[in-house]
Every structure is written in C-alpha cells, then in structure tokens.
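Let's turn to subunit A:
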Amino acid sequence: MNPKISRHDINLEPFMVTPPDFNRQTVLMQTERGFKSEVVNIVKLTATEKLFQIRISEPCERENFTFLPGQFVMLELPGCGEVPISIASSPSNREFIGLCIRKVGKVTGMLHRLEPGAMVGIRGPFGTYFPMQKMVGCNVLLIAGGLGIAPLRSPIYWINEHRSEYKDITILYGVKEPGQILFDYQFEEWRKIYDLNLLTIIQNPDENWRGKVGLITDLFEDISIDPENTFAIVCGPPIMFKFVCTHLADIGIPRQRMFVSLERRMHCGMGKCCRCNVGSTFTCLDGPVFDYWTVMNLKEAI
Partner candidate 1 sequence: MTVKTLKSLNIDIKHLCRVEGHGDIRIRVEDGKLAECTWAIVETPRFFEVMFKGLSIEMTPILAARICGICSISHALASARAIERALKIRIPEPAHKVRLLAIHAETLQSHSLHLFFLVAPDFLNVSSVIPLMQTHPEVAETAVKIKGFANRAADLLVGRSTHPIAIKIGGLTRIPRKMQLRELAKDLDATIPYLWKALDFFKGFKIPDFVRETELVSLRGVNRYPFIGGNLISSDGICKKEDEYRSMTNEYIGDFSNSKLTRLSRESFAVGALARFNNNYDLLHPKAKEAAEGLNLRPGVHNPYFYNLAQLVECFHVMYESKELLPELIDSDTSEFSIHYKVRQCKATGAVEAPRGTLYHYYRISEGGKIEKADCVIPTNQNNGNIYYDLRKLVNELMVQGMEGKEIERLSRMLVRAYDPCISCSVH
Partner candidate 2 sequence: MLFKTITKENFKKMVECLLEENEVIGPKSRDQDLQGNKIYRFLKINSFEELEMDYTRSYSSPKNYFLPFKEDLATYRLEDKDWEQEIRYTIHPRVIIGMRACDINALLKLDQVMLKSVYPNPYYFARRQNTLIIGLDHEPLEDCFCRSMNTDTAFHGFDLFLTDIGDKYFVAINSDTAYIIINQFNAREVAEEDQGRYKIVKEQIKSKFKTQVDISILPELMDLEFESEVWKKWGDKCLSCGSCAMVCPTCYCYGIEEDTDLTFTKATKRRFLYSCNLLDFAAVAGGHNFRPEAHIRLKYRYYHQFRGFVEAFNQSLCVGCNRCGKACPAGISPKAVIDDLIRTEKK
C-alpha cells in the first residue's frame, strides 16, 4: 500500500524548455520568464525622458518576438521591479525594440541610471493594438499629448511602411512646455518622407517658440476633418482624451473609430493581478487600446 500522493513535477513539463511566446496566450508557459535583453543605445530626449533601444539576446527569442502597434511590454530590472511600457518602435524592426521612458519613480528612475550594455528583462508583448488593418483606405488622425507621442511612434512607422494604403495622415501634438517636446529631431523626416501633416502646440511657450500656443483642441481650427472617412488614435492624459474625443464625436466621427490607450497601474500584464481593472475589464488584456465607445461604457475609465 502506498499512500503517498504521487508528485506531478511541472518543472519537467515540455513548456520549461520552450521559450515563452506571449502571443500564444492560452498555452502553459513560464509566464515570469523574461527575455534577457541588452540595452544597446540610450538617447536622452529631454530632462525626464530617454529612449532606450534594447535587443533580445537570445536569437530564437528575438525571432519569436513580434508585436503590433499599441502593444506594450513588461520591462524588468531584476531586484528593482517591473513596469509596463508601450513599444515605441516599428513592428518590422526585428532587431531592436524602442522604449521611450519617463523618469517618475523607482524602476524608471533606476532605468535612467543604466548605461548601454546593461541587461534588462522583457516579457510580452501584451495587450490590444491599434487596428491598423481596419483603417486601410481612410484618413488617420493621430493626436498625442505629452508622453502620449511614444506609443504613437509605432503606428506612425507602420503607416509609413504601408503608406500607399492610407490616405491623409495628420498628427496633432501638444505639450505643456517647450522643453518637453519629444522626437522633434524626427519631425522633418515625418513631414517630408513619411508625407504626414504634423502640427504642434504648446501651452506655456518661451521666447524662442515660434509655433502655435494653446491647448491641443485648439489645433482643430487648423485642420479639416472628413468624419465619414477618418479614424482617430488618441494618446495622452485622461483629461485630454476626454476633451478631444468629445470634440471628434461632435464633428461626427463614430466613437468606434476613435482609439485611446489607457494607463493603469499594472503588476503582471496578464489579467491576474487586477491592479489595472477598469470597470469590468482589465487594461492589460482588453486594453490598453480601447475604442472610445467601450471607454465610455466602462465605469471610472476617464
């Protein structure tokens, strides 16, 4: 007689040897296994933002890693913590992942002290994405406030790579202070080569600022929108997209054609920790990209 309950050692299961593929979400995998990645380049953008280029070290993991514009990764500094960060590079760039990170707290503060060559961990990609396929044949209006431009870089790259499939592309970008403008070194390239219309606005300008002054909604005066044929992507602080989306809805853009990226506290990225719960859904699984209709129906989303 053997009363010993036999041991099911899941450490011996096949999933322990295959690298996790976060795109295949229902398969048992090592959900905490981070892809070890090297920080290859760090670009200082402003006093508080840096662009990190990171490269997954293991070739087969790098191979596996594909994402769509709007998705995010969990970026980990072992011993310090893990934070959700939107991917700010092109999905077709299979060598590097670009992450634009603002220094606000523990992990991001430590990240800003890293030097190239340091190893970090990433898990992902996670979350929903901007439905770029659906927008084919239409105008796309991209509206960003502050750091909100970071997650828009990915759809901008996408559009450029599939430029012929889209019609007019307009970017509206507003920040508080002149020193906070991100990626201005790319603006000319975007305008000329990517053939986009890019307008910027600043709330509190200094004497060197030649452009428009005011809130992002003021930029609507300068453009004409064809509500029948336009998709909007909005990224920025909640208060901003509330105003922007209301305005767009007033013009007549259907709410299902506006997409916003929500930000919530996150600890897992996999719909388990509940920290990013909004109303009845999770920002990490059902978001961060939501259409505005859904957002309106979620309790306390904005």
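Keep this in mind: a contact is a pair of C-beta atoms (placed from the backbone, for glycine too) under 8 Å apart; a residue touches a chain by one contact, two chains touch by 3 or more; residues count from 1.
Basis for inclusion: all candidates are chains of the complex that A comes from, given by their letters.
All values derive from a computational prediction rather than experimental measurement.
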Touching candidate - 1 or 2 - for subunit A as found in this complex: 2
Complex interface listing, subunit A residues touching candidate 2: 1-11, 15, 22, 25-34, 36, 76-82, 104-105, 108, 117-119, 121, 263-265, 267-268, 270-275, 277, 279-281, 285, 299-300
